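All protein chains but one are shown at their positions in the complex.
Each chain gets a letter, A, B and C, in the order it is written, and its residues are counted from 1.
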Amino acid sequence: MTITSDVDQAISSLRRQVCDLHRHLTRYELVIWTAGNVSARVPGRDLMVIKPSGADYDSMTDRDMVVCDLHGNLVDGTLSPSSDTAAHAYVYRHMPHVGGVVHTHSTYATAWAARGEPIPCVLTMIADEFGGDIPVGPFALIGDDSIGRGIVEALRDSRSPAVLMRNHGPFTIGRTARDAVKAAVMVEDVARTVHISRQLGVPPALDAADVTALFERYQNVYGQPGRPADLPEENHR
Amino acid sequence: MTITSDVDQAISSLRRQVCDLHRHLTRYELVIWTAGNVSARVPGRDLMVIKPSGADYDSMTDRDMVVCDLHGNLVDGTLSPSSDTAAHAYVYRHMPHVGGVVHTHSTYATAWAARGEPIPCVLTMIADEFGGDIPVGPFALIGDDSIGRGIVEALRDSRSPAVLMRNHGPFTIGRTARDAVKAAVMVEDVARTVHISRQLGVPPALDAADVTALFERYQNVYGQPGRPADLPEENHR
Amino acid sequence: MTITSDVDQAISSLRRQVCDLHRHLTRYELVIWTAGNVSARVPGRDLMVIKPSGADYDSMTDRDMVVCDLHGNLVDGTLSPSSDTAAHAYVYRHMPHVGGVVHTHSTYATAWAARGEPIPCVLTMIADEFGGDIPVGPFALIGDDSIGRGIVEALRDSRSPAVLMRNHGPFTIGRTARDAVKAAVMVEDVARTVHISRQLGVPPALDAADVTALFERYQNVYGQPGRPADLPEENHR
Partner (left out) sequence: MTITSDVDQAISSLRRQVCDLHRHLTRYELVIWTAGNVSARVPGRDLMVIKPSGADYDSMTDRDMVVCDLHGNLVDGTLSPSSDTAAHAYVYRHMPHVGGVVHTHSTYATAWAARGEPIPCVLTMIADEFGGDIPVGPFALIGDDSIGRGIVEALRDSRSPAVLMRNHGPFTIGRTARDAVKAAVMVEDVARTVHISRQLGVPPALDAADVTALFERYQNVYGQPGRPADLPEENHR
């Protein structure tokens, strides 16, 4: 009973966090209309919290967020889950360290994805966050495990928390949903900067050793010690 | 009398919806100054509700929306109707399933229109919403049925709710005015993404069978069952 | 005495209008920091109202607007007039039908100006508002009549209310300050759309006869009859 109540509380808190995190997608103009979605794994449970399908960013509330199992079946909620739920679920099943997944059609990242071209590591900011080139995943139809499988295969051998799914758009992962949102914001930013730089020439790639030095420093030194990255969003304000 | 009163109420509600839907045009920066317009058919009547000519987006109210017959003649309202009223009226006369029409000069869609080049179906999002390439319509002068005829001819053999009128800009249609606004938002988004992708290469087109599979799924499965798409805008909030 | 008081009231009203019109420059992102300026002629007087030099858009008020004669000398106000005052004054002295002048460094219009390339009339919207290609003016140093003379010479034989001053940026004129602001908003919009269209091809120019037909219709039919374009801004809300 206590356990159930703890889970209830965790889910209730995640519904708030997941709903709230979507505001970064609109603020940074990563999504239009009802496209895009954020999910979070329920820690220690085979459950996830995700945006409902076709939900309006301005009007959706905590209570609209739905709870699914890790096969995408609805467990709690009155609305249908995001049409990308199967992809999120596959990632959680196969990447146990992942606590959050985000999908958008953000303009520049999707432009690279449409050409099936990885974003080269030509900026310190790419080394910091992505630890190398940002990889491309396969084209896959929606409706079964194809998209999820493509994400997991593309990310398995990469330090990058972002993958550009061909002709589709970026998916990002993170230890928490907030980290995955951060990666979604950053992948669009670097996709835009590198695109623009490439329009008038070819920016040189960073040395592999410098990339590793930057990545390790950023992952371990940047930010505040003792302020856990998975602190609920409201506590960051 | 009851009938008249029902029509009055329908018109009053459509005035609110049409006025309110224009906020998406400014939010997504599809229009500047007073350019652009949304209209809605009055269900079961040969009437439409449309934005007045030269109206300011920030200050216009429900009562400023004008009612015209389907030949563009003013039926109710104190202001002159949009200078694009004849085009909207022609579409309603010749496409009975259309309940809403939108016109903008949104930047990227208009850039494709200026070259007279269709937007190729290279993204899952284009397949979802437009079901194939987004077609080009003829150049036509304002002032008679030319623009309306061009829209209807270009869209008749297409699954696309958007047409790029040469040297002019996009027109979109929908079962409801809200659907037409959604298409106006999405045509600009995909026009931008494909333009940017094309700047550094040629994104491959999707297979026709994949396009159809994506279109049919999106049109029939996406969103919430039992939540009619023509629900008044205010109920979506 | 009545005359003096009428002039005082006209100036007071223009200070409000001029100050308020600057919000369109920030809303449409035509300016950064303190760059850009709007002025209005005081009707029937050899006076103008203009933004002070280096004024902050967010904090400036009606009372900060300064009154100058048409040689740029300060007549009323506590702050120094805009560093572009001489150019505005020259335009008012030599173009008696002009009631408002606007200057910005808006991105796309300035990009055309930097290359010294007119914006070709390839959109109905350019025909409507500018009546043909948008012309280029000479490079001129700030500090004397050079800029003003360049503007007047470039616009004298054109229907366009906008000129692209080489290596500098656009100046626009209008019957009223509001009309000049509208032209500043529209020149950036069409500069952007044509630039983007040109990146992937060459949009065909409109026929001269079509341009004239569109221009005359837009100038005479568009908008609301009996609603004067020089109505104070506040009455448009």
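Note that in this section a residue touches a chain if its C-beta (ideal position, glycine included) is under 8 Å from a C-beta of that chain, and two chains touch if they have at least 3 such contacts.
Just so you know, these numbers come straight off a predicted model, no measurement behind them.
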| item | value |
| --- | --- |
| Chains in view touching the one left out | A, C |
| Sites on subunit A contacted by the missing partner chain, in the whole complex | 28, 122-125, 182, 185-186, 189, 192-194, 196-197, 199-204, 206, 210, 213-214, 217, 221-225, 227, 236-237 |
| Those residues of subunit C which, in the complete complex, touch the missing chain | 32-35, 52-54, 56, 58-59, 79-80, 83, 105, 107-108, 110-112, 114-117, 139, 141-143, 167-169, 195, 198-199 |
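Note that in this section only the chains that are shown with their structure count from here on.
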| item | value |
| --- | --- |
| Inter-chain centre distance, subunit B versus subunit C - centres from mean C-alpha coordinates, in Å | 32 |
